[in-house]
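Before we start, here is the structure in question, set down as structure tokens.
With one protein chain withheld, the remaining protein chains of the complex are depicted in position.
Up next is chain A:
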Amino acid sequence: MERPAAEPGAQPRANGCSGAAHGALRNGYVRGLPAPDTQIHHIVHNGGLYKKPFNEAFEETPMLVAVLTYVGYGVLTLFGYLRDFLRQWKIEKCQNATEREEQKDFVPLYQDFENFYTRNLYMRIRDSWNRPICSVPGAKVDMMERVSHDYNWTFMYTGRVIKDIINMGSYNYLGFAQNTGACQEAAAKVLSQYGAGVCSTRQEMGNLDKHEELEKLIARFLGVESAMAYGMGFATNSMNIPALVGKGCLILSDELNHASLVLGARLSGATIRIFKHNNMQSLEKLLKDAIVHGQPRTRRPWKKILILVEGIYSMEGSIVRLPEVIALKKKYKSYLYLDEAHSIGALGPSGRGVVEYFGLNPEDVDVMMGTFTKSFGAAGGYIGGKKELIDYLRTYSHSAVYAASLSPPVVEQIITSMKCIMGEDGSTFGKECVQQLAENTRYFRRRLKEMGFIIYGNEDSPVVPLMLYMPAKIGAFGREMLKRNIGVVVVGFPATPIIESRARFCLSAAHTKEILDTSLC
């Protein structure tokens, strides 16, 4: 592959890497060098599946930056060992909480090594996370100020409130996190009528008429036969995957799937095989091998094969290649479980999710799962699909039998916001939100690219990860942005690979252009 010619006048990038550097090097582990502008993936033999260009870019880490990052972590680790040593010999005061005197001779609850990372690296930049807020998590938010006098071991609240911080961290894609308006009024009415809790499980005495109404609405929204709602998005995955597959089945899961999918797959007892992120060749190879060779050792055929993918991956900002996955699924007769936690409401011309974005038939996806926390401003999860599937889940899902059902005001919020998005409440507010979000996404990504940052992910995804790489930058970026009254989310190890720490922006329909411009400058 020829080296792309260096752009005339390529400016050094804002995070310290010069544009020419990554285009000019060829290292052993570089996958392929994209041109400085986005690479358009048109899969030649599947050209007919994509109706519009699918632009994803994952620029490779420049070599210099990778080395510096490792060096940074190495230095921190050394310091960590040194301080542990000092603490052990009581030269430095140990500020951790400690075990009770009476239980000192018990087997220690935590191994020293497990908490090494927490004690030494995480503690230094702990103030970037768990920031308490005291207002609606909308476009602007008020934060409680906290200071630490002992380098982040303990925090004290000064009592002052920092007002009007631009919120680029909450998952508020369509801007439904409001405390005024039709949704809130409806929820208030239901709260005064029904109360806050339910005190029973779905199968016993917890199935309210509101739940039935909600489920019919979800089925209509998604375009499936039937749907079922649960109290927590995380629990929806971890409690329903075990009900669908068991021993003797095969689960093919993406590399970067969310912890709830991984936990659900583990709890089910099925065999799990992982395919490379969004890589259809890897998936096809696994499918072929699985069907041809059967179960390991006994060679019996698999009972079922379930493919677990997400609509938008929250750490990468990439969108699943759904047309190809569905083609593969049909060819190899397996089942597809799509987790639309971030993509429902955020993608597609009318907010119906990644299926609508690609223009596909929702009946092709066997199990459509999603959550209400992100785009609908409520809490809980749902599963939609054919009627037999939902009937089975009503009977055998762990959540229906043992866990409390959704709280009524939350149900009302979901109903109102869903009707608003569908346009059934008579206004075009919903449609406008969806379009505003799409515009915001494109604008923000374009501007960030122009400024020279490395951005991951698909052009149309409202989750924008901005690469930082070095451990010191994680803390510094978070604090500097806060000084300028912008709240962002920074993530490092272990949620991301060790050299790929990033800051993540979550765009929202509630962000106006001025807000975006302020944050960009």
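Just so we're on the same page, contacts are C-beta pairs under 8 Å (C-beta built on N, C-alpha and C of every residue); 3 or more make two chains touch, one makes a residue touch a chain; residues count from 1.
The rule is simple: contacts and distances are computed from a predicted model.
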Record-based protein name (UniProt) of the chain missing from this complex, from "Auxin signaling F-box 2", "DNA-directed RNA polymerase III subunit", "Serine palmitoyltransferase 1" or "1-aminocyclopropane-1-carboxylate synthase": "Serine palmitoyltransferase 1"
Residue of A:120, A:226 or A:260 in touch with the missing chain, whole complex considered: A:260
From A:69, A:120, A:172 or A:278, residue that would touch the chain that is not displayed: A:172
Among A:73, A:122 or A:429, the residue in touch with the chain that has been omitted: A:122
Residue among A:74, A:195, A:349 or A:497 touching the omitted chain: A:195
Touch list for chain A against the chain that is not drawn: 96-100, 102-103, 105-111, 118, 122, 129-138, 141, 144, 167, 169-172, 176-179, 183-184, 187-188, 191-209, 212, 231-235, 238-239, 244, 258-260, 263, 266-267, 288, 291-293, 301-305, 332-335, 366-367, 371-374, 376-379, 388-389, 391-396, 398-404, 407-410, 413, 487, 489
